[in-house]
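One structure below.
The other protein chains are all here in position, but one chain of the complex has been omitted.
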């Protein structure tokens, strides 16, 4: 559910559209493209060398643009209060005090632990349930399948305002308000975005494999768990990572459901810090900035480690080469 | 994150609706004898839980008083819900029948809470525990008095004084008294002298009239208030308000337009060592008194001068704002909450807090510039006990101006549609500042909008009675 509720769809819409089984000869375009290109000069080595240089320059320039905000934050976290906004990337006065103070004043350890619990559960449950549902839609034939899948897709178009309405009441009636449960348990029911994504991947798997397993006496569950899931590993990792990111930054549900600061997740705790030290507080922005850095770093590490699997892995799903 | 507010909206809306249609929470119409009983002072020692929403004991003023309040409630477990008051979280808790026992809010929010029945009238609490409301400044009480009943106990006061850079004034041949606020043409002409630019860019802001936030101050000093004393009639297009907006906006026009001034002021290191006074990039502005502490800490050597803000009638004046304690409808520990409020706002507690602050400032070799508690008795006692002359004229002037402003405040009365009322006039001011509209038509539109919102909210309140 997180994908729909907590974050912009774009953030958590891993809509990779893998070409299910590209037929080498079917698109007319390559031939047409080739025809149009005939008679033109072939690229010369110089041009290609120039192209490579330009491409690298562009990559570096763009990545600087995208890294800048974080660099700014990191640099600000090492500045004393009076220099936080001086807009220099290299601090005039370098200090480690902010980190010590944050560690003293905010129970970051507890907040991190809560967040890890929520994010791990959220990512695991949504991946498993979405994979099940996706497999149901991808593998089986049944009456109403098309209509139901249309409904899945339609739910992606609902604004959060409409889809979310009585969730709070449900959790309230279950006595779960004030606990971490409402932050992840909705994921038990899958999320349309991931269902769509995973179904595409399942459709791309060779069916013969499953038929063979069936003849060998494997039941539906075994086929799903032992065959389909492992073959879909890159998509599973992608789902896990995207949901991890969405849950890690989810402030809205934390605001609505959590009361005691010992139950706070990191985004909720950051908001409390911001109220206390930032806007309306004492304007100790260096504290807010430092806490932001501390809580963002684990996410960056995780992303860096995970990204090679999902992007690299997707290329290896058997459609290429 | 992008869709989150919609989601939040939906969740809370539903919860409110379902709960209020279902079980009664006793909100709004608690009969007074029951309330009086609930606040009953001494018969039994209070026990149980006291959850406080919206208050953070972040500095010595907060923590000293909190410790005293806890001591006054030995059998009670006091816990703070961290972070500023989140209206959604608060109202959803009230509607769900699970409110905090005590809430800490901005004074201007109280009217809206009271009109919705989200907080209890405090008359019984005040009388049974003997809270000395007569010590509290009248304008502060007016902000939390709705329909002739007091719904909260105010604390703290923020007031404005004029802060100037004496070097720039001297170079431009401008007297500080010209900028006090009494003589508008003098401000405009001084602004032109003080303003400097190089290469098409502003290099010195001559005078910052602090729009939109200080429109109420400019209007009042011109003899008009934005809202009638009973909180029912908006007076946004009163000719005197239009005149005030025209003047305050004209100050920006004289410096190349609001866009330039805002961009330049946004880029300044407002809370740092390179603030506008230290860098000599601002001539003067009216500003709230707490900024004196920032300047004293960050740029003690800057060439500063302070003077009270003065209305057109020649009298000092300031637009007061601050916080307040209120007890939510359905609070399960109203007696303890009342004791807590009493302790937090008692003169002795303020004295203890002021001592802690003065000691801390002395330890850091900083000046103690006083403390505006909202309680006049406490203010005087603190001033006479802890505020010492610094030997530097500027800081002593600042302290003098602050206390003078504190004795001459006004406020806008509590009303049931404060957020809409504010949005209406602030939007109008912003349209003028952005050059989209002239002051008169902008305020005419705002008047219509604000009055419609007030009428609707008051009609709902009147119907409920």
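Per-chain residue numbering starts at 1, and chain names A and B are given in the order in which the chains are listed.
One rule holds for everything that comes next: a residue touches a chain if its C-beta (ideal position, glycine included) is under 8 Å from a C-beta of that chain, and two chains touch if they have at least 3 such contacts.
Convention: contacts and distances are computed from a predicted model.
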item	value
Chain left out of the displayed complex - its UniProt protein name, from "RNA polymerase subunit sigma", "Aspartyl/glutamyl-tRNA(Asn/Gln) amidotransferase subunit C", "Sugar ABC transporter permease" or "Carbon monoxide dehydrogenase medium subunit"	"Sugar ABC transporter permease"
Absent-chain contact - pick from A:50, A:100, A:113 or A:188	A:188
Touch criterion as defined above, residue of A:82, A:98 or A:129 at the omitted chain	A:129
Residues of subunit B in contact with the chain not shown	1-6, 8-10, 12-14, 16-18, 20-21, 27-28, 84, 87-88, 91, 94-95, 112, 116-118, 200-202, 212-213, 258-260, 262-264, 266-267, 329, 417, 419-420, 423, 426-427, 430-431, 433-436, 453, 460, 464
Positions on subunit A where the hidden chain makes contact	1, 8-24, 26-30, 32-40, 42-43, 51, 55, 58-59, 62-63, 66-67, 69-70, 72-73, 85, 87, 129, 132-133, 135-137, 139-143, 145-146, 148-153, 155-167, 170, 186, 188-190, 195-196, 199, 203, 206-208, 211, 220, 224, 238, 242, 245, 249, 267, 270, 274, 278-280, 285, 288-289, 292, 295-296, 299-300, 303-304, 307-308, 310-311, 314-315, 317, 319-321
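Following the convention adopted for this analysis, only the chains that are shown with their structure count from here on.
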item	value
Separation of subunit A from subunit B, taking each centre as the mean of its C-alpha atoms, in whole Å	41
Residues of subunit B touching subunit A in the complex	1-15, 18-19, 51, 56, 58-59, 79, 81-84, 86, 88-89, 92, 96, 98, 269-274, 298
Residue numbers on subunit A that touch subunit B, as the complex places them	5-9, 11, 81-86, 159-169, 172, 177, 249, 251-252, 255-256, 259-261, 264, 271-272, 275-277, 280-283, 285
